[in-house]
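One chain of protein is taken out of this complex; the other chains stay put.
When the chains are written out, they are named A and B in that same order, and each has its own residue count from 1.
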Amino acid sequence: MARISLSSGLALYTGGETAIELEVGNVRQLFAALGERYPELASRLETEIAVAIDGEIYQDALLQKIAGASEVFLFPKIAGG
Amino acid sequence: MARHHVRATVNGDAVEFLCETGQTLLEALRDELRLTGTKEGCGTGDCGACSVMLDGRLVCSCLVLGVEAEGRSIETIEGMAVGEALHPLQQKFLEHAALQCGICTPGILIAARALLERNPDPTEAEVRDGLAGNLCRCTGYHKIVEAVLAAAREMRGA
Partner (left out) sequence: MSSAIGTEDLKIVGSRPLRPDGVDKVTGRARYGADVSLPGQLIGKVLRSPHPHARILAIDTSLALALPGVKAVVTRDDFPDMPDEYAAAGELTINYRDVTRNMMAREKVLYDGHPVAAVAAISESVAREALKLIKVDYQVLPHVIDVREAMRPDAPLLHEAQYTEGVSPKPDKPSNIAKRLEFSRGDVAAGFARAEVIVEREFNTQPVHQGYIEPQACLASTTEDGQVELWTSTQGHFMFRAQCAKLLQMEVSRIRVTPTEIGGGFGGKNNIYNEPLAIVLSRKSHRPVKMVMSREEVFRATGPTSGGNVKVRLGATKDGRITAAFAELNFQAGAYPGSSVAPASMCAFTRYDLDNVRVIGHDVTCNRPKVAAYRAPGAPIAAFAVESAIDELAGKLAIDPIEFRLKNAAREGTQTYYGPKLGTIGYVETLEAARAHPHYRAPLGPDQGRGVATGFWFNIGGETSATVNINEDGTVALMHGTLDVAGGSRAAMAMMVAEELGIPFEQVRPIVGDTAVLGFNFITAGSRGTFAGGMACVTAARQAIDRLRTRVAAIREVPVEAVIWKDGQARPAEGSAIRFEPMSLAQIARLAGKTGGTIAGHAEINAQGAGPGFGTHIVDVAVDRETGAIRVLRYTAVQDVGRAIHPAYVEGQLQGGVAQGIGWALNEEYVYGADGVLQNPGFLDYRIPVASDLPYIDTVLVEVPNPNHPYGVRGCGEVPIIAPLAAIANAVSHALGIRLCDLPLSPPRVARAIADRPA
């Protein structure tokens, strides 16, 4: 099971939950599982959210693998000037 | 709209062009003579990107009317390199990484050449004052000042 943490601002869309465990193999599966669990979060996942897996940040990387015991953080995407 | 027939010398060549009464020398150079090396950054004489020499005097070409060029001599960035050889200022700007986006570079080179013609051995402060009419947003001027001082040294044979 991967340990999933959500940035505190996302708690608004998860009924307050910011830490869960999920059995997912990649980012797409993670988004699907989260979207099913938190419908209000679903529309934001692919456009507004970046994912850090064991400290490495991934943006727009749906096929990135998530290993069994990974530590995963979800937070707002970043760009710049 | 009536257009005026203007005869002038640009970078040593005799040229003729037509321009409206209100058109600036900058517009005449860029739009009529297709010499687009001279840039427009503001149109109000505040940025120096359109610097050219008019009868040996440094001017903002956006503050001069096209019709005022009648019978006069203009030097632009296109006339700065001689044949194969870049002007020492151009060469030093490359070597000292004194340009980034390059939009201010033609105006700064023209202004720097005018400065060195007046003062072949300027101090750092004199270079900064001499270029204070030319805005650059990319470089922080550090490498521009270094390049002008290096070119001055080379041109003096020092």
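As a working rule, contacts are C-beta pairs under 8 Å (C-beta built on N, C-alpha and C of every residue); 3 or more make two chains touch, one makes a residue touch a chain.
Computed from a predicted structure; not experimentally measured.
Colleague: Going by the contact rule already stated, which one of B:L33, B:L99 or B:L116 would touch the omitted chain in the full complex?
Modeller: Selected residue, touching the omitted chain: B:L99.
Colleague: What chain B residues would touch the chain not displayed?
Modeller: Counting only chain B, the missing chain is touched by 1, 20, 22, 27, 30, 34-44, 46-47, 49, 76-78, 80-81, 86, 90, 93-97, 99-106, 109, 124-125, 127-129, 131-145.
Colleague: Which parts of chain A are in contact with the chain that was left out?
Modeller: Contacting residues on chain A, toward the hidden partner: 5, 7-9, 12, 47-48, 50, 52, 55-61, 64, 71, 73-81.
The definition used in the following text is that only the chains that are shown with their structure count from here on.
Colleague: I'd like the Å distance between the centres of chain A and chain B, where a centre is the mean of that chain's Cα atoms.
Modeller: Computed from C-alpha means, the inter-chain centre distance equals 55 Å.
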